[in-house]
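Of the protein chains in this complex, all but one are displayed in their positions.
A, B and C are the chain letters, set down in written order, and residue numbers restart from 1 in every chain.
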Amino acid sequence: MADGRGTIRRRAGLRLWLAGGWLALLALAAILAPWIAPADPLAQDLLGGRLPPIWVRGADPQYLLGTDSLGRDVLSRILWGARIALIVAALAGTATALIGATLGLLAGFLRGWVDLLISRLIDIWMAFPPVLFSILLIAVTGPGLGPIILAIVVIDWTRFARVVRAEAMAQGAMDYVASARVAGRGRIGTMLREILPNVVPTIVVLLTLEMGISVIVEAILSFVNLSISTDQPTWGGMIAEGRTSIHQAWWVLVFPLIALFLTVLSFSQLGEGLKDRFDPVLR
Amino acid sequence: MSFLTIRNLSAELKGHGVPLLRRVSLQVAAGEVRGLVGESGAGKSMIGKAILGILPRAVAITGGEILLDGVDLLQLPPAQRRRRIGASAALIPQDPLTALNPSRRIGGQITDRLVDILGWQRARAEARARELLAEVQIAEPERVLRSYPHELSGGMRQRILIASAFAAEPRLIVADEPTTALDVTVQKQILKLIQAMQARHGTALLFVTHDLGVVSKVCQKLSVLYAGMVVEDTEVRPFFAGPKHAYSAALLAATPKYTDPAASLQPVPEAVIEAVRREVADADRRAGHG
Amino acid sequence: MTITRRTLLKTAAAGAAVSALGLPAGAQGIDELVIAYNVNLPSWDPTTGPSAVNPTIQGLYQSVFDQFILQQPDLKPAPGLLTEWGWNEDKTKVHMTVREGVTWHDGSSFTAEDVAWSLQRAADPATGNPIQFVWGTLTNIKAEGNTVTADVAQFDPTIFKWMYFLTGYVLPKEYYTRVGAEGFEAAPIGTGPYMVEKFERDAYVRLKANANYWGGKPDFETVTIKFVTDAAARVAEVESGQSHVTLEMPYEEFDRLKGAMNGYATPISDIGMIFLNDIDVMLDPNVRKAAVAAIDKQTIIDRLLSGYGVAIDTLETPDYDAYDASIKTPYDPQAAVAALAASGYSIDNPVKFKIQTTKGFKPKDYEMIQAIVGLWRKVGIEAEIEVYEIAKHYELRAADQLAPAAFYNWGNSVGDPTTSTGFAMFGPSPHSVWDSQDLIDRIGPLWGEKDEAKRIQGWKDVDRYIAENAYVIPLLQYVQPILAAKGVTVTPHHSGALLPHLMKRA
Partner (left out) sequence: MRLIRQILLRMLTTAVTLIGVAVIVFVVIRVVPGNPIAMMLPPGATDEDVLRLTALYGLDKSLPQQFLIWAGGVLHGDFGTSITSRQPVLALVLDRLPATLELSIMALVIAVLIGGVVALTGTRSRDSGIEAAIDIGNGIALSIPDFLWGLILILLFGVLLPVFNISGRITPSLPLNFVTNFYLFESILRGRPDLWLDLISHMFLPSLALAIPLSAIIGQVLKQSLKETMHLDYVTLSRTKGYGENHVILREALPNAILPTLTLVGVQFTFLIGGTVIIERLFSYEGLGNLAIDAVINRDLPLIQGIVILFAVIFTAVNLVVDLLYAVLNPRLRHG
């Protein structure tokens, strides 16, 4: 008997398709940046500063989206910035997922003192104000790509741990787990073969959301001037730099903002779409 | 004149054209109990939902009439249809564990319809509730009215739901497999209770079930359903003596007898399935369905 | 109070009016001046703690307290609480005459005793005055009548200059000893042009004009200084009319708004420079000279700072005492390439080193270094930028572990060479980065040089020597942008301090 789910999947499909499309485009841009970027993102032309985008009077055809105050090509910097954004999203997202999910799984399934220990760790960690803690952390490690990823992981692993722990506990109570135990499988074996497959969908959904969050945190850190120190262009850095000349050169801020917004939106819609796909309850 | 008359009721899944009900017609007179029987997925509870206006959003009625006390519900505007159903019909749900709102006290869940829809005074509604709880043999009605669903057993909750259904003296009650979710010992008591309440209140009862055993004890008439189409509409006694339709006979054979539980059960033979499928297809063609 | 429907309507209307009124009335009829200031005021004691050495906060202190000696807008000293001061013949004693008829904000009278006590307190290590090493050179400080005398334990030619520089403030002896540090912090009093009426930390301070200020009552009766640390928010404040005056906004915004408002852009005693550390590649003079010659300071100022900045070739700005216009390090990329070639470097085989800079601490600090790195890349220098916080800069400098090149800004509102070239380039000082012995030998004798003319010429020679050997890369003298509503005229102070009592009604 076909039922209502067909209609829901079709609309979710559209959302998934668009989100996936943008992210694929982004990945392509990041990988091919060296070749497709019209100019070297670091090349400066002090005299060619603040040229408007191509469709505005006084534009220079060579710079499609205009230049920033140092005369660097905005489009190329966005393409190279995509590289950093995806690296941060991928590395920080996966690292957070791995650490958070493992601890969550251990706590949720093994219970006992393991659970007590990990839960206390989660409580302590969540008691730190996230932004303040990351500022302190980066003050210790100094700004850079590694420290930013570390800061994101340190702040957000508790989100994974909490959700996965709850899910593992719920799954653990299910009868199919009891039957697996009866069938003589060891505790770890059960955990990996029985619980993990059911928890994976939640992890995947959380992972995509986490990737979006990582890109946002990088933007926040560069707003507080703690982002990547090298010349490497990042969207967050461009937005922070563009802020001072918003009235004269709005494009320096607006285009990276659109790129950031579309990327984070795609990650969240991807996460929502996957959640619909995996979630049997939705009738 | 029967209180409930359904004529040529058809329904399908929106956008997919998959037929769920095929020109269903049946009547239930006041004081009469009609069984609605069929394998699960045959569409029997869909008919109950159509009458009470609680069809899933993805299902659309494509034809036919549902006359309640002579008025076709399908022609009424939604608000008016709601109020008319609320005033004159009621549902005894299948699973008592999920049919009561966990965060509201029992009393409110019985009196709310009386006060909000029928406009009764609160005191009169509460008296009515106490009176009905006694009628469904619940001890300490005062405590039960103030307690929450999770504090009561499944059987107790089903009694409350039955009381709630009869509270407004509805002219029609749809019982949607009211005993399936209960364990066997409680099923018997609940069946007896429904029978007694129906007889005492003279309500027209549409009893949806897949269990022919229940039908034989409770119903006067029955309709047998296959793939949304009524294949047989008869009195109970002649049916159990010798069902006319091959599918009904096969269905009867596949039902365990209380009298002889050990008898081997024959599943419905393939040939019979083929025959009834063809019959459904012919009926569709005749009615213009491709 | 029972809120009836009518009163609610009335108060809502009143409320709307008030919040509209909350916006200061149009520029014309200003009776209460509102200033959007760029830094918070951590503490009211101008003589101890980090805020005592933070130049940007001195403007707030100078509104409430007086310094021993008044510094005029052009950085030159003038009689303040001291009407006359000097050394004796052989510079073993100092004498100061104290102004009479001055009263503290609480009405008590100001005497020479306050001056003596303030000097003793500054010299006492226990109070934690960061400049104790200077004040400590005066001993046996005594007050008689309206004069104060002291012995010179160790001659410091700039002692009187410190009296209008960091921590050079006179505090009320009787009041301070009575209420103690915490009491003073809660209710500070001074002899300055404004009295503190209400202080809300990190939010605002409301000042009331001091009617009997010895320098004449300031124009504006009440002044509210709002602490708005974010530059864009400050611009929005003046643009929306919620504040009348603000400072330190991006130069682009200054250009945009200076038409509709009164715009002041004055060079101040704060310079941007790149410290060079005598380690690794920086030991090679060719690399240093190439680094200096490759920087087109004027284009950077014109393009990045909208032209607001004065290119400098030594650590002295035009209005400092030891400024020598003849010392020049012109922009000459070919010379830079040639110098690098002499040491075997080229565009294909560039010299590599790390350059550290703050980001967002000074206007366009990070962008300037990016521009310089861009210019360097064109001549064969590949510098990798590392961003650090100002706190980390101080620590690295104190431990002499700065990178080969490190951007920093150096304030020196007294304009004396010792507090600019001196402390920045003199090896033993914890603040210097370049520690080569040749420079130490040249600067050493100047500390105690008694003949002023000889001393200044000595510093000029040191500056020339530094420029020739490119031991440091001076970049520019900062220009401070100030925006004020049409109804307010501001007299900018070259020390960078924004002083409400120098603001008049237009």
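Convention: contacts are C-beta pairs under 8 Å (C-beta built on N, C-alpha and C of every residue); 3 or more make two chains touch, one makes a residue touch a chain.
Small disclaimer: the values here were computed from a predicted structure and weren't measured.
Under the touch definition stated at the start, the shown chains contacted by the missing one in the entire complex are A, B, C. For the chain left out of this panel, the touching residue among C:W85, C:W104 or C:F227 is C:F227. For the options C:E84, C:D106, C:E185 or C:D438, the residue in contact with the chain missing from this view is C:E185.
Shown as candidates are A:L46, A:M126 or A:L196; the residue that touches the absent chain is A:M126. When the full complex is taken into account, the listed residue touching the unshown chain is A:A139, out of A:A139, A:M169 or A:V200. For subunit B, the residues in touch with the chain missing from this view are 52-54, 57, 79, 82-83, 85-87, 89-91, 93-95, 98-104, 109, 112-113, 116-117, 148, 150-151, 161. Contact residues of subunit A toward the unshown chain are 7-8, 11, 15, 120, 123-124, 126-133, 135-137, 139-140, 142, 212, 216, 219-220, 223-224, 239, 243, 246, 257, 260-261, 263-265, 267-269, 272, 281-283. Residues 1, 3, 8, 11-12, 14-16, 18-19, 22-23, 32, 34, 36, 40, 42-43, 45, 48-53, 125, 128, 130-134, 166, 181-182, 185, 198, 200-204, 206, 222, 224, 226-230, 232-233, 236-237, 239-242, 389-399, 418-419, 422-424, 428-431 of subunit C touch the missing chain (whole complex, contact as defined above).
Everything below uses one rule, namely that only the chains that are shown with their structure count from here on.
The highest number of C-beta contact pairs joins the chains A-C. Of all chains displayed, A has the C-alpha centre closest to the centre of the whole protein C-alpha set. Centroid analysis (C-alpha atoms only) places C farthest from subunit B. Between the Cα centres of subunit A and subunit B there is a gap of 51 Å. Note: centroid distance subunit B to subunit C, computed from Cα atoms, is 87 Å. Touching two or more other chains at once is no residue of subunit A. Residues 42-44, 46-47, 49, 69-71, 139, 142-143, 225, 229-231, 240-241, 243-248 of subunit A touch subunit C in their complex. Looking at the complex, you find that subunit C touches subunit A at residues 231-232, 250, 252-253, 256, 296, 299-300, 303-304, 359-360, 364, 366-367, 370-371, 373-374, 377, 384-389, 391-392.
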